[in-house]
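Apart from one protein chain that is not included, each protein chain of the complex appears where it belongs.
Up next, chain A:
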Amino acid sequence: MLHAERLTKSVTSGERTLTILHDLSLSVAAGESVAILGKSGAGKSTLLGLLAGLDTPTDGELSLFGHPLSRLDEDGRASLRAGRVGFVFQNFQLLPTLSALENVLLPLELSPRAGETDTAAQWLDRVGLGERQNHLPKQLSGGEQQRVAIARAFVSDPELVFADEPTGNLDPDTGGQIIDLLFSLNQEAGTTLILVTHDHALASRCDRCLRLIDGHLAAFDPRSLVSDEAPS
């Protein structure tokens, strides 16, 4: 499904070169759910961007769905994602000018399944917003917006879903509901899930937990209280 080997990512700002990720390797099997934990600034989002092919590594090899990404250009990587990868973001990233239904429809429009409005409506139903199809994002609460985003992530029956701190902008109660929703949908669809968070409770529901420290990934048991950071 996804295979990364000796990934390195460094960025130069001014004269200083900052290495965010260093010789990082990771393999994710189909149907697996993986949590990536780490302090703020550890490089979690950077890693996610690389794994999803949004960005290119400075060094190392990465293959997605069996395609080596280094051989593809930006457009090639984009078309690899189309219809096969779903995203959930910390700040929801709904298009403000589109209704809830149209937002969910968006990934379908970019895949061969354009125009399947019924499918989109069903997914809105499944996240409990069947009545709010025509509402604009700003007419929805944060939790509701994130539900729309989740429906959007799953609507194209993706093989892989990336989630970057999906509860980061929500209060704990709402966050809990969102997590429940995310995992139940994931289980039903049998999707591979890669989830970035610093919430231990959230991480503990994944099959596997990894921790990002000093640019490396290390296996980690979220139930162990040996932690340098308090659960949020």
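Observations
Going forward, contacts are C-beta pairs under 8 Å (C-beta built on N, C-alpha and C of every residue); 3 or more make two chains touch, one makes a residue touch a chain; residues count from 1.
Note that in this section contacts and distances are computed from a predicted model.
As stated in its UniProt record, the chain not included in the shown complex is "Putative ABC transport system permease protein", which appears among "Phenylalanine--tRNA ligase beta subunit", "Serine/threonine-protein kinase RsbT", "Putative ABC transport system permease protein" or "Chemotaxis protein CheA". From the set A:23, A:109 or A:214, the residue in touch with the chain omitted from the display is A:109, counting the whole complex.
Checked against the full complex, the candidates A:1, A:26 or A:80 give a single residue touching the omitted chain, namely A:80. Looking at chain A, the residues touching the absent chain are 45-46, 48-49, 52, 54-55, 74-75, 78-85, 87, 89, 93, 95, 97-98, 102, 106-107, 109-111, 114-115, 136, 164.
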